[in-house]
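Heads up, one of the protein chains got dropped from this complex, but the rest are sitting where they should.
Take a look at subunit A:
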Amino acid sequence: MKNKGHCEDLLASLSDYVDGTLDGQLCEALEQHLQSCHNCTVVVNTLRRTVELYQQEEPDAMPEAVHQRLLHRLQLDDFLHEG
């Protein structure tokens, strides 16, 4: 890590960078830094992968019993098997 101060400054913009919403100048500066900084490149790659893994996670299905008890609590039992 050659330039620790610079790496620290860039950390706050990494989230926007992986979302593709980092504005032009900062984005350019970051990409230039990444070409010469192995550590930051690893951080960016693994951060992007981390976010992807969570975003693509299969949602846990709501158990049928939970759904039934919800409708019962709302006194909507008559709508149980509609919709």
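Definition applied: contacts are C-beta pairs under 8 Å (C-beta built on N, C-alpha and C of every residue); 3 or more make two chains touch, one makes a residue touch a chain; residues count from 1.
Everything below uses one rule, namely that contacts and distances are computed from a predicted model.
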Query = UniProt names the one chain left off this complex as which of "Probable septum site-determining protein MinC", "RNA polymerase sigma factor", "High-affinity branched-chain amino acid ABC transporter permease LivM" or "NAD(P)-binding protein"?
reply = "RNA polymerase sigma factor"
Ask   = When the complex is taken as a whole, what residues of subunit A touch the one chain not shown?
value = 8, 11-12, 14-16, 18, 21, 39, 42-43, 45-47, 49-51, 53-55, 57, 59-62, 66-67, 69-71, 73-74, 76, 79, 82-83
